[in-house]
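Dropping a structure here in structure tokens format, bear with me for questions.
Note that this is a trimmed complex: some chains were dropped, and none of the rest were shifted.
To keep things simple, chains are lettered A, B, C and D as they appear, and every chain counts its residues starting from 1.
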Amino acid sequence: MADRYSFSLTTFSPSGKLVQIEYALNAVKQGITSLAIKSTNGIVLATEKKSSSSLIKLDDQLKIETLTPNIGCTYAGMGPDFRVLLDKSRKVSHTNYKRIYNEYPSTKILVDEIAKIMQEATQSGGVRPYGVSLLIGGFNEHDQTYLLYQVDPSGSYFPWKATAIGKNATAVKTFLEKRWNENLEIEDAIHIALLALKESVDGELTGENIELALISEPNDDMLGFKGTDMSGPRFRLLSAEEINDRLEAL
Amino acid sequence: MADRYSFSLTTFSPSGKLVQIEYALNAVKQGITSLAIKSTNGIVLATEKKSSSSLIKLDDQLKIETLTPNIGCTYAGMGPDFRVLLDKSRKVSHTNYKRIYNEYPSTKILVDEIAKIMQEATQSGGVRPYGVSLLIGGFNEHDQTYLLYQVDPSGSYFPWKATAIGKNATAVKTFLEKRWNENLEIEDAIHIALLALKESVDGELTGENIELALISEPNDDMLGFKGTDMSGPRFRLLSAEEINDRLEAL
Amino acid sequence: MADRYSFSLTTFSPSGKLVQIEYALNAVKQGITSLAIKSTNGIVLATEKKSSSSLIKLDDQLKIETLTPNIGCTYAGMGPDFRVLLDKSRKVSHTNYKRIYNEYPSTKILVDEIAKIMQEATQSGGVRPYGVSLLIGGFNEHDQTYLLYQVDPSGSYFPWKATAIGKNATAVKTFLEKRWNENLEIEDAIHIALLALKESVDGELTGENIELALISEPNDDMLGFKGTDMSGPRFRLLSAEEINDRLEAL
Amino acid sequence: MADRYSFSLTTFSPSGKLVQIEYALNAVKQGITSLAIKSTNGIVLATEKKSSSSLIKLDDQLKIETLTPNIGCTYAGMGPDFRVLLDKSRKVSHTNYKRIYNEYPSTKILVDEIAKIMQEATQSGGVRPYGVSLLIGGFNEHDQTYLLYQVDPSGSYFPWKATAIGKNATAVKTFLEKRWNENLEIEDAIHIALLALKESVDGELTGENIELALISEPNDDMLGFKGTDMSGPRFRLLSAEEINDRLEAL
């Protein structure tokens, strides 16, 4: 029965559902698991780099990306849709914001804009919804806080303390609910993230098959110059070595 | 049978119904309950912040928003559609009104514009209706009155003394009909709103899981400066503490 | 069988019917009854303000609206469609007429323009017909006459002496046929309108649940200034008190 | 079977028919009968003003309209479509012709343009054919002749000596074939038109329920000024009195 409502992209079913959005969520639920954890002094984003072949060069593949120097993003679902949203998000934050206000948008404002791009694809004729959920973490300069959001194909978003999306999302979220508390520091968060991945990933964890990024203290060394009071970007990808160090310490 | 008319977004059924609008109303009826009460000296807007997980950070989530300094708005139904309507409403009140007339639109004018945006989505080809009902309360400077409107997915709107939308709308409206009278003051209205939420929300009410806003006396302290005869915005969100204080007093 | 022709908005059925228009008329026939009566010295427009709840603030709701100072309009059918047509009608009379010719369009010209807007929605691809019938009454300066028109979803219009649209249209028209004569004056017309509403409205009539407007003598006091030979608008809504006075005198 | 070809507006059926055009002709065949007769010194256009209610003010309703001072037009079928075609025809004759060539188009040229507007609605995607047939009569200055055309929903047109469209078209045309001859003068034509209407109209004929227009000698009094060698329009509607005079003389 439900099938009858899936041809027209944006029609309500009698029960008030937008079926295409639910199908898009199913695309997300089949994606590789990604997770994010907020701590008192930073956010960790983590995901698995799954490889169907030993010939894939995992180290050149990026599944966690930076949107502004202080805001990062990962996803579960359809990779190409994520790439397109990345592009549109950066356009929003640079062309529509930085060039006008001379500063980057706050996490909430950027999330809101991305969510609107995703909502639009659920109401316009002839376009399908995006087949991804996003995890977006960022640091807000003005109140010195860290914020973590999950955005879904419908364009709905919520602030989270810690969350997971993709194939093992339910199990990982149950795990995170048990482990998370208000006093976590960033290294605790990394620790929990690795433990969570360990349970959801088949095979051994290594610095090569997982990807991990922090939004935490400014990385002034990444500026490439010195002697100004400008601070470096807070978003940083951990290297394979850094990940392996932590894995050993588990 | 009715199914046959749901593919084309804006077609009349033989009985003169626009079926997509009725399905959109079903989306609203599955939404979280929101309510609004008008009193002699102000309006209260209230809604539940429902959380599917203890990891959701409810305090960073806003379901009641300001449209102009003296007009506020909440909803039941699809969150992303609400976000998009918020954006369009603010554009109308600022770009299409304030920048031209150097004052904000009155509540009635703004409601009328928002309703037209929603009607358009029921008559244009290839777009679905918005899946939200809105509650919009405002203060009109010129006749010093408070006005409260409900706008539905069809774009139809009515002025109300008190009303509710969403899952428990019928029960809450029956409750409000019994409690409302012409002499209510704003604190009475808050009291009734909390009682109404108590009946419709599962579990305990706290300042964290409900959201409450007033459109009442000007909040001059929110201006951030002094010494002018300009008065502050009348829209104000109650803090969790303020809500908890009232909950204890119930 | 007829169902097969309702998907495409503007297709003829084999018998030469435009089925969507007939379905739109069904939407009108389910609307609240409105009526209008032309007399020697004015026109009365009247409608019921129906309320599904005692919490609806009927006095803030307007179902009879002014198009130009001397032309007024009411409807039966879908409220949001009426609002949109109101907007387009005013745009026609102001932007496309008054600003060009420095006077308001005559009733016939304005009705003709509105009817064309409604016809267009029956012939263009992807748009549904408007779900309203309109009653439009006006005074023409150049020949000092009053004119009353009914416009239907098809865009067809006729001049009437007195007519009704909506749920009880047939019964009310039979009543009006018996009562109307060439010598009616405006107060007679109001009297007949109230009697007609009495028969079609469930429950007691009051100044709160019915709405009544006149297009009659100029209301110079509504100009807000004096000492010019400019005359006031002929369109005027009766207040609840004025209606109650007449109801008592029935 | 034929039903299958009616959804797409402009598709040929296997037998080479454009079914929508045939359905539109059915709409014409259900319309009120109109007729036109050409005589040696003028053309008469005539139609019934049918009224579903005694409250309709027939004298304010015009079913025969002027396109240029010397060309007039009536119809059978859907009134709103006629109104829209009137508008487009006048635009053609004024904006696209008079303003360029400083004279009105000849009857043939104008008919050709109107027919092309109607043909376009049978070939463009997403638009339905017009649901009217037109009778267009005119006087051509350059060869001092009168011409009478019938234009159908397909956009096909023919020159006629006398013809009828609408519900009783077949019967009236048989009647006209018997009565028409080359030597008819305009008063004879009016006489025949009234006799023909008498047979096709239910109830008594009066100046109120039929409409009659001539394209004949110039009406210099309609110019509103004197002393130039400019001649008045040849198109003139007969008044109710003029019609009644002729009816008495039948």
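Everything below uses one rule, namely that a residue touches a chain if its C-beta (ideal position, glycine included) is under 8 Å from a C-beta of that chain, and two chains touch if they have at least 3 such contacts.
What you see is a predicted model, and the numbers here were worked out from it, not measured in a lab.
Peer 1: Taking the 4 displayed chains as a starting point, can you state how many identical chains form the whole complex?
Peer 2: The complete complex, not just the displayed part, contains 7 copies.
By our rule, only the chains that are shown with their structure count from here on.
Peer 1: Work out which chains are contact partners of both subunit B and subunit D.
Peer 2: Intersection of subunit B and subunit D contact lists gives C.
Peer 1: Quick check: superposing subunit A onto subunit D on C-alpha atoms, how many degrees is the rotation, to the nearest 5?
Peer 2: In degrees, rounded to 5: 155.
Peer 1: Could you classify the subunit A-subunit B contact as same or different, where same means more than half of all interface residue numbers appear on both copies?
Peer 2: Comparing the two copies, subunit A and subunit B contact each other through largely different residue numbers, since under half are shared.
Peer 1: Take the average of all CA coordinates in subunit C, do the same for subunit D, and state the distance between these two points in whole angstrom.
Peer 2: Spacing between the chain centres: roughly 31 Å.
Peer 1: Nearest whole angstrom, what separates the Cα centre of subunit A from the Cα centre of subunit C?
Peer 2: 55
Peer 1: If a residue has to touch 2 or more other chains to count, which residues of subunit A qualify?
Peer 2: Touching at least two other chains: none.
Peer 1: Take each protein chain as a node, join two nodes whenever their chains touch, and name the resulting shape: line, ring, star, complete or other.
Peer 2: Shape = line; chains linked end to end, path left open.
Peer 1: Can you list the subunit A residues touching subunit B in their complex?
Peer 2: 4-5, 7-8, 10-18, 38, 108, 112, 115-116, 118-120, 122-126, 147-148, 154-156, 158-163, 173, 176-177, 180
Peer 1: Spell out the residues on subunit D that touch subunit C in their complex, using ranges where they run on.
Peer 2: Where subunit D meets subunit C, its residues are 2-3, 6-7, 9, 20, 23-30, 53-58, 60-61, 78-81, 83-84, 87, 121, 125-131.
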